[in-house]
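Of the protein chains in this complex, one is absent; all others appear in place.
Labels run A and B following the written order; every chain starts at residue 1.
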Amino acid sequence: MRFVLRRLGHAAFLLVGVSVLAFFFSTLAPGNYFDEMRLNPQISAEQLSALRAEYQVDRPMAVRYVRWAGAVLQGDLGFSFAYDTPVAPLLWTRARNTLLLTGTATLLVWMLALPLGVWSAERLGRPVDVALSWATAVLLIIPDLALALGLLVLVVRSGWLPTGGMVSVGFDTFSVVHKLQDVALHMVLPVTVLVASALPVLLRHVRAAVAEALQAPFLRAAEGHGISRRRLLYRYVLPAAAHPLIALFGFSIGTLLSGSLLVEVVMSWPGLGPFLLEAILARDLYVVIGGVLLSTLFLVAGNFAADLLLYWADPRIRAETTGR
Amino acid sequence: MRRILEVRDLRVAYARRDGGVWHALNGASFGVGAGEILAVLGESGSGKSTLAAALLRLLPQNGRITSGEILLEGADIVRMDALELRRVRGSGVSIIFQEPSLALHPTIRIGEQIGEVLRAHQALSKRRRGERAREILAKVFAGDIERIFSSYPHELSRGQQQRVLIAQAIACEPALVVADEPTASLDPITQREILALFKQLRDELGIAFIFITHNPALLAGFADRLLVLYAGKVAEVGPTEAVLSSPRHPYTQALLKCVPQIEGGEVLAPKTLLPVIAGAAPSMAVLSQGCGFEPRCEERMELCQIREPAAAMLDNRHEVSCLKYPA
Partner (left out) sequence: MEPVIRVENLVKRYATRGLGRRVEAFTAVDSVSFSILPGSTLALVGESGSGKSSVALCLSCLERVTAGQIWFEGRDLSALQEQELRSVRPKLQLVFQDPANSLNARWTVGEIVAEPLLVQRRISKRERDARAAQVLEQVGLGADYLERRPRELSGGQRQRVAIARALVLEPRLLILDEVLSALDCSIQAQIANLLVEMQRAYGLAYLFITHDLGMAAHLADEIAVMSQGKIVEQGPAAKILRDARSPEVRSLLGASPVPREAMEGVREL
């Protein structure tokens, strides 16, 4: 329990630290939202200064931070200058779209990497394993951008799948089933790119972890007891191989919000990435900070989950931390 | 005495990465009687660990049994298929490996690890398995059973870990247990305790043991018979007292002389040079034609280079493979 509390403490500290830095750097960036407006002849100077007063852009940074932090704790992420609505709901819709994409992709990657990794680790060095290694190496080398654009071109030419966006025209008129189908079709391309870029790395890690577990002396000893291969794999090998993978899993969770920026931009997926990009360019302060905070939250949560899993899975770590 | 294990002309070779071959066992033949403790004495390169692994066909990827028979109560292990092999491992014959801390899974509790062995061979309910595991632990540990049952390997001392390995090996009451240097990493007092445990288990459960070691010191008063292994072949085998007190094979004689003698509390010849065996352990990359010990033997004859000695029966089941003793 002390372990959990300590980790939570670290997480909270990290979040606060990130929020301070994000706030600091954002306000440090030259200019603010209203500078753009000055160029607009239709807005008078008085209107401008009224707006500025309303949004309190001229108060000292520390004060603004404290007000903002207080608001965040109550669930209010501030106000977007550009959209003139609270930040939280804006972020939330976008984040949801991103999670749909990355969640599916992450699930697929793990579902593919685990069995493939185990399979090739068992056949280490043999022709099939070597072939698979080459295939993943090729996939690793191809830049995400090239892959995304390449697939887009293919799809445009052939017309098999929609070319970007999340929904087709007239979405609101579709039946529920048709809606689901529509979104699913739109997801195929971006998810494919995401999976293709994450799979090689994870596959290699799984393969390495399982291969190492397969060499362990305790496996030979267990074999000597006449335990079946199947049982050996599930009860002995996988748990032993799990530890490096748990850290990776935490990382997977951590990058759920932040890993898909490129794909979203190229494929016009209405996710968090493009939205934040826009906000940064427009100096929409509270959107930017809110977005950064949300991403960090996921990262921290992912790490925290990994720590907890590892603590639960490995009694040696438990012993270390309780000083037994 | 009924023989439960009969090994005939066992040969094992390893394929080396550079394309060469390492002949680890070159025609080892011996037998083990029911409830007997056979000590296998050999130094590095003698093939003793290969012998242990071969008996359960647990050789590494590059090792192969090239010929010979391993008859466990009549059934030839060399010719068994995968299913029969899995069945016999752990319940017909078990093995205890050398490094206890490595032979146990780090994140599974002791009780469960014993349970796994039971699970593989007996259909018991989970509760019954737990009870049985505790019974088995009680045979190898004097007390503190509950704590050990729910411990993880890293929470136990080396000696305790070794006892757990022994518990796993006897869990399904096999006829034979092969122990590959089980006391190598333990201090002398613990070593003696483990040996006493083996004897106790033999007396209580009638299990035969093959005890592999490089240390002749442990054997007196412990093993029934002693087998000396050299260059992948049996040099000499017989009742322990006979082999230790009147060794016949030149290697055995030289080996026993290497150990500092204490007689009745006196040190014989302190700080003098111990008699050593000239030369080094033979390279097993090339199969020699004659006797494997010939290059280092002080009593070698010309014939020893050409002819391989066959086992000659001396007396009282004491056999020696040396051309000095015609078969």
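As a working rule, a residue touches a chain if its C-beta (ideal position, glycine included) is under 8 Å from a C-beta of that chain, and two chains touch if they have at least 3 such contacts.
Just so it is clear, the model here is predicted, and its values are computed rather than measured.
When the whole complex is considered, the residue among B:Arg17, B:Lys126 or B:Lys271 that touches the unshown chain is B:Lys271.
Check B:Met1, B:Ala217, B:Leu287 or B:Leu303 against the missing chain and you find that the one touching it is B:Ala217. Residue positions on chain B in contact with the hidden chain: 43-44, 187-189, 191-192, 195-196, 199, 214-217, 219-222, 240-241, 244-245, 254-256, 258-267, 269-277, 280-281, in rising order.
In the analysis below, only the chains that are shown with their structure count from here on.
Averaged C-alpha coordinates give centres for chain A and chain B that are 55 Å from one another. If you check the complex, the residues on chain B that touch chain A are 56, 58, 86-91, 94-95, 97, 99, 102-108, 116-117, 119-121, 152, 154-155, 165, 168-169, 171. By the touch rule above, chain A contacts chain B in their complex via residues 216-218, 220-228, 231, 235-236, 239-240, 313-316, 319, 324.
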